[in-house]
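Every protein chain except one is present and positioned as in the full complex.
Then we have subunit A:
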């Protein structure tokens, strides 16, 4: 009984914090869709740059040798590929991004625990902040489109976004796995940025040609069901490297 009480308290505290966070986020959501889209694309481009996290990690972990770099890049942890993301409907895409970034945040938090001296790896904290910011903006853009972000059915590729914890790997293996994870993360963010760019292009084009036909028709269409494109069904095509 004594043990249950703190658990309940913690749970209620966590829920209330979550609610507050969402509420705060809601209040801060900008009302301009193009502005949000532009911001998201910029954030995706920033986080897609390997210099923001992967390269500092490689230097910090002494992985900056050709062999280890190759091992890091050639077998990245799989994220949804660009083709997969492009094939998703917009609501589905937003949900996928939101969910994937949620897992990324978890992994980054786990990684941060390995470094007691956060001063030695400040890029990690910065990236966590950026990812959280992107998630907030994704939330806002979904809200702007009257879409509630649901946890999407995991695609084949998205299942790889979390590290396997079946067996305790060696530290060396963990180092490499983290490196691959970061590689995949950067690639994923680059792909997300491209999809957002296409959104912007399409938005501009539709605004020019058919002002009434905005995102919503596509949204409704995508909301009905998720139909990955044929290319996304190929496991190989989902693996992509960041540029």
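One rule holds for everything that comes next: a contact is a pair of C-beta atoms (placed from the backbone, for glycine too) under 8 Å apart; a residue touches a chain by one contact, two chains touch by 3 or more; residues count from 1.
Basically, contacts and distances are computed from a predicted model.
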| said: Out of "Oncostatin-M-specific receptor subunit beta isoform X1", "Nicastrin", "GPI-GlcNAc transferase complex" or "Peroxin-7", which one is the UniProt protein name for the chain not included here? | reply: "Oncostatin-M-specific receptor subunit beta isoform X1"
| remark: Filtering A:46, A:71, A:105 or A:145 for touch with the omitted chain leaves A:71
| Touching the left-out chain: which of A:31, A:146 or A:170? | A:170
| request: Could I get the residues of subunit A that touch the absent chain, sorted low to high? | output: 60-63, 65, 67-68, 70-71, 74-75, 113-117, 120, 170-176
